[in-house]
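One chain of protein is taken out of this complex; the other chains stay put.
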Amino acid sequence: MEEKKSPVVYLAVVGASKASPEIYDLAVAVGRQAARRGWIVVTGGLGGVMEAAPRGARETGGLTLGILPGGDRGEANPFIQVAVATHIRHARNSIIAHTADALIAVDGEYGTLSEIALGLKLGKPVIGLKTVWNIPGVVQAESPEEAIEKAAALLKRET
Amino acid sequence: MEEKKSPVVYLAVVGASKASPEIYDLAVAVGRQAARRGWIVVTGGLGGVMEAAPRGARETGGLTLGILPGGDRGEANPFIQVAVATHIRHARNSIIAHTADALIAVDGEYGTLSEIALGLKLGKPVIGLKTVWNIPGVVQAESPEEAIEKAAALLKRET
Amino acid sequence: MEEKKSPVVYLAVVGASKASPEIYDLAVAVGRQAARRGWIVVTGGLGGVMEAAPRGARETGGLTLGILPGGDRGEANPFIQVAVATHIRHARNSIIAHTADALIAVDGEYGTLSEIALGLKLGKPVIGLKTVWNIPGVVQAESPEEAIEKAAALLKRET
Partner (left out) sequence: MEEKKSPVVYLAVVGASKASPEIYDLAVAVGRQAARRGWIVVTGGLGGVMEAAPRGARETGGLTLGILPGGDRGEANPFIQVAVATHIRHARNSIIAHTADALIAVDGEYGTLSEIALGLKLGKPVIGLKTVWNIPGVVQAESPEEAIEKAAALLKRET
């Protein structure tokens, strides 16, 4: 009677709410490739990297989840299909880290760093793409392709 | 360039994690009818009413969202398609109230009461189906059909 | 080497952020008598009942704790000695319920009702003073004295 759960992967793409065109395009590419693998793309639901990754995922027909800091679903960017209005502000970073199977950080600022830290704390694979900090435990990638492949490889190793 | 946001309705169905067969069936029917209207069904993602409503929604091809108290998506019941692992325990009740456009409480215990209260606090329509408390502001319904219709009518009035 | 922990009681006094003079005075009296027993008075830290109870407690030299919805300690009323800036809005109601050994609700609106519900959910004694709802599990009291005495009796029974 019960549906069989497909072992779908939730990938969090974390980064700043404002992004240069270069960073924005990288995050779009990450989202596009994640969706091609059938992964759900999770972000904080606002602008910049949080918008670019679901934009890429939607182009490829992927499912996107936004975990918003505020209390109004309307603050989600238009590429978020399922929006969660937390109203717990920065504390929602912890929800993103818990919900994700793996995290890819694209560039990023301090909020991103807190998500990287919580992802590592929870033992999730964390990939850094153009991140400025050198945090032991973060796996560096040079391109969206490499980031996705490294995430996939680390997720496979876990199971 | 941006996708047009459809004004999709998020309906929270709140109730206890253990349900009698009668209550379970009522919640299934609520979920079924919500999905027929194209609404997303949101619950706390565990058992009882939290499982019955998404079960009904899935039968009808609806989208279901579970906002879990724990930190592991695996605790979601099998009818949840998109699971959010909050790890903030009862504090996630507030997220359910914020995320929902309207709430239907089916029977329920104290956790449910906190969700009813927060829904009312936020000015959301709250429908009670077989709820035991008499809380001013909660609209009573006698059947799943009536509950859904009253929620729809109250949502229409808002816009 | 370690200090002996005194089994100090944390009493949450919950109620609306706006209070009539009558309700305000009742909450002051609750705070005063809690402090006389050496209890720490916990509130949401804003106005109305959340201000009155710590005001009463401070008159009697008691310790007061405010668990604020916002992210700035400055929003605490002047009778809060130790302020916690949660920035998780209504989700902080759950923290109040967890932190308290017992709750006294004075009048109150929907936010208060959510705290009553969470207190009952957690099995804490919950006393109602001039509360409008009739929630099974809430112990009614007619005066601040009776509210404090009933809380004390229920706490004694637990240990």
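As written, the chain order gives the labels A, B and C, with residue 1 at the start of each chain.
Just so it is clear, a residue touches a chain if its C-beta (ideal position, glycine included) is under 8 Å from a C-beta of that chain, and two chains touch if they have at least 3 such contacts.
As the structure is a prediction and not an experimental result, all values here were calculated from the model.
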item	value
Option from B:A35, B:I88 or B:I104 whose C-beta touches the chain left out	B:I88
Given C:L65, C:I116, C:V138 or C:A151, the one touching the chain that is not displayed	C:L65
Of C:I95, C:A117, C:I135 or C:I148, the one touching the omitted chain in the full complex	C:I95
Among C:I23, C:I40, C:V106 or C:L120, the residue in touch with the chain that has been omitted	C:I40
Footprint left on subunit A by the chain that the document does not show	88-95, 97, 109-111, 113-114, 116-118, 120-122, 132-137
Missing-partner contacts on subunit B, residue numbers	71, 87-91
Residues belonging to subunit C that touch the chain removed from view	2-5, 10, 40, 58, 63, 65, 67, 71-73, 78-79, 82-88, 91, 94-95, 98-99, 122
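As a convention for this text, only the chains that are shown with their structure count from here on.
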item	value
From subunit B, the most remote chain by mean C-alpha position	C
Middle chain, criterion being Cα centroid separation	B
Between subunit B and subunit C, centroid-to-centroid distance (C-alpha), Å	30
Multi-chain contact residues (two or more partners), subunit B	88, 91, 94-95, 122
